[in-house]
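To start, the structure under review is shown below, and the notes come after it.
For this view, one protein chain was removed and the others were kept in their places.
In order of appearance the chains are A and B, and numbering begins at 1 in each one.
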Amino acid sequence: MFDFYFELPLLLRLVLQGTAVILVLFPLAAACSMAERKVSAWIQGRPGPNRTVPPFLAWIPGISILQKLGIFQLAADGGKFTFKEDVVPGHVNAFYFILAPIASMIPALTTVAFIPFGAYFTELADGTMKLVPIALTNLDVGLLAVFALGSLGVYSLILAGWASNSKYPFLGGVRASAQLISYELSMTLSVLPVFLWVNAPGGPGTLSLFDVVQSQSQPGFFGGMWYIFLMPLSAFIFLIALFAETNRQPFDMPESEADLVGGFHTEYGAFKWSLFFVAEYAHMIVGSGIFCLLFLGGWNPLPWVTLADVVNFGAGFLPLIASPLVMGVIGITLFLLKVGFFIFFFMWVRWTLPRFRYDQVMTLGWKKLLPLSIANLVLYAILIAVKDLYFPNL
Amino acid sequence: MAVITVERKPLSFLERTYLPNIAAGLATTFKRMVQPSETLEYPEVRPEIPVGYRGVPTLVYDPHGREKCVSCQLCEFVCPPKAIRITPGEIPADSPNAHVEKAPKEFKIDMLRCIYCGLCQEVCPEEAIWLQNQYSMTGLTREEMVNDKKRLYELGGTLPDTHFKWDKKKAAEEAAAHGGHH
Partner (left out) sequence: MSDLLFHLFAVFTVACALGVVFNKNAVASALCLLLSLVGVAGLFVLLDAFLLAVLLVLVYAGAVVALFLFIIMLLDMQGGDRKRFTKATLVSSTVAGGLLITGLVSFATRGLNHTTILAEVPVVGNSLRAYAEQLFTVYLLPVQIVGFLLLIAMLGVIVLSKKFEGLEDIK
């Protein structure tokens, strides 16, 4: 059915796949801004944006549901940002001022290349079934690549703050650089226990995100356990560091509007401003995706129940379910549901907690989280060594 | 005055991590999220106006259809932002209300100046000017925002009355004219 696709030149296929992923990620990130407004409204006891509907669509029955959800408001906002006059203030360094929002898109849209969204069975030449990830690239060093590209995100904030050439954006930029560097350490250290567990001695050795999910899909008590149960502390530290890395409340120091007007984006408006926010939400989506892959079993529906189990079970009733396309769609849906929950969690926290003071952010990062993540690493290193030495069959 | 020093209790370990409080906060906001919203869908749903609300000042008729204002101009004098302008006039002799003698020829309230203080209502000896339920006054020009006499009566309408002070006065006068003595 899809043979014609695989006969296309490799480069064209890669371009098509990449474009497809970006075409999903970009609107999804934009839709998050509407979700944010809705969640904030519900938490504050308001209905949120629920009025906009294009007059030529208003006659369709049932359209009021979409209207109530603010779907058309999203389109109106997008249109507004696109066609608004794009002002470059007179006192800025124009080249870097324009470069900054563009630079913010690069890590936001490239990190998704290393995220597997789902998996499907494919039949090898010798007749055995093999689980294949649905991802743009399944790199051996996948997680490091995500961290590496994600860490480039700080430059857009620094550049925006510096190029704006006025004090509030500048302070926002300086805060951003300090905060992102501080929390990168705890973030990286917190995932190490996961990979210590995955890479048992004698194994092939991997940092691939697909293999992490695979190691959560094994039979047995420990094999099928999600790592959030096995390593709750790691997950906790990773989650906090994720909040800080994506500049979300209560860590949104770079744009804390109470003391910095708008922070790094004070001088920005229209389309350039919206690019920053699409980038922020794209970071959130990718970050939640990594959290789900590392700690929540990726596309597996439940702990100890893998996607393969479900599909094999379902195929007993309906053989169609085992086809790669359907299985891929099920996997992606489950994965996106988990990611969606985390996006919601980000928003939920944002509208619940007040912002930290800057010194509290630094204290938390360097004096609390970093020692905790080091202690966590040492503890799990010992535990895993003991387990491998004395209970190798567990 | 005695100074009471309040001992600040040292926080427990759990309190210092903030985590229980954060969880409690999240629970609160989640509960809030599933409750129906507090706001009104304004143009379709209007708020309930409480008794004694001070809205836009209006002029009223009495139940017999007589305009109550006698253009005494007390409201004009008392109005702090000087929003009221009254041009007094006489009631023609052939009118059934001729014995009231005076009525406003023109009555203007500039709603761009009005501060809704209600002093005009308080000072009015005829209970002719009332701040009623109307809370939304809009207009595209300054002229539109000045309510003239016609508009003021439109907004005010008729309010119930129990005294009928001027009818009683007229009846008393007529009785005196008939009887010749009190």
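Basically, a residue touches a chain if its C-beta (ideal position, glycine included) is under 8 Å from a C-beta of that chain, and two chains touch if they have at least 3 such contacts.
Keep in mind that what you see is a predicted model, and the values were worked out from it rather than measured.
Partner chains of the missing chain, restricted to those shown and counted over the full complex, are A.
Only one of A:Trp42, A:Phe72, A:Phe97 or A:Trp162 touches the chain withheld from this view, namely A:Trp162. When the omitted chain is restored, the residue from A:Ile43, A:Ala160, A:Leu180 or A:Val310 that touches it is A:Leu180. Residues of chain A in touch with the missing chain: 96, 139-141, 144-145, 147-152, 154-155, 158-159, 161-162, 170, 173-174, 177-178, 180-181, 184, 204-207.
Going forward, only the chains that are shown with their structure count from here on.
Chain geometry summary: the mean Cα position of chain A and that of chain B are 56 Å apart. Listed in rising order, the residues of chain A touching chain B in the complex are 39, 41-47, 348-349, 351-353.
For chain B in complex with chain A, the touching residues are 22, 25-26, 28-30, 32-33, 35, 37-39, 41.
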